[in-house]
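Below is the structure I would like to discuss, written out as structure tokens.
A single protein chain has been omitted from the complex, and every remaining protein chain is retained in its original position.
Take a look at subunit A:
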Amino acid sequence: MASRAPTSVSVLGILRATSCRPAAALKLQRFYHSYEYTQPPPFQPAESAILSASISHVPSYGFTLNALTLGACDAGYLDVSTNLLPRGVFDLVNYHLVMQRLALKDTVQFPTEGGQGRSSSIGAKIRALTLARLHANRPVIHRWQEALAIMAQPSYVPASLDELAQLADEIWFLAGDKSVDSSWYTKRASLSAVYSATEVFMTQDTSKDFVETEKFLDARLEDAIKVGGFLGAVSGWVDYTGHSALNVLRNKGVRI
């Protein structure tokens, strides 16, 4: 996505130009997912080079301008090349989020019919995918609270929530979800809530191999299933009672 040149040399023109890029960056692979046509890459080549080099410095330097500058140098660019990233350190956080989300389809394999006779349920796949994504935070987990603080800044909140929604969508899709009604929304909303709560928990989890985080995740998923089950039962009851009443009235001769 080419950044547009300012239409005038005025301050307003420059502000408009810089504000165009976050909007352009928001429109990632949101739309029709084609299997035949190639998807556009999530980052431009220069951005991608700088950010991928910077990510390797995050464990030592955190999500800071320092890491970005070192990354720019590693990639063979000048220090000022970090101006290519108008959102600064948020672009670094975003890069991590996007790349880990896109890596899910390659890194997570499910046991197929060949071995045990039947493939795992969607619930088990959701658990596996969410855990995989959480474990992908391990290299930078000691810096993750910083990243959360960056994401919580008001100007970056929409983009962060957008990324969270895309992650939830990716996980459900890879788990084999085929819902196309309002449950599409409720499933993704509940998974987003579970994932973000678990991610925050993970930042202060000191257990070996993050077993406490796994238990926390299992507890949250169970809660979500219980609530979903209850709401489904209530709506099923209402549906059934309504139809029964209608049919009884029709049998009595009421012309409805």
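What we mean here is this: a residue touches a chain if its C-beta (ideal position, glycine included) is under 8 Å from a C-beta of that chain, and two chains touch if they have at least 3 such contacts; residues count from 1.
The definition used in the following text is that contacts and distances are computed from a predicted model.
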Chain not displayed: protein name in its UniProt record ("Oligosaccharyl transferase subunit OST3/OST6 family", "5-demethoxyubiquinone hydroxylase, mitochondrial", "BRISC and BRCA1-A complex member 1" or "Methyltransferase type 11 domain-containing protein"): "5-demethoxyubiquinone hydroxylase, mitochondrial"
Touching residues (missing chain, whole complex) on subunit A: 27, 30-41, 45, 48, 102, 105-106, 169, 173, 177-182, 184-185, 250, 255-256
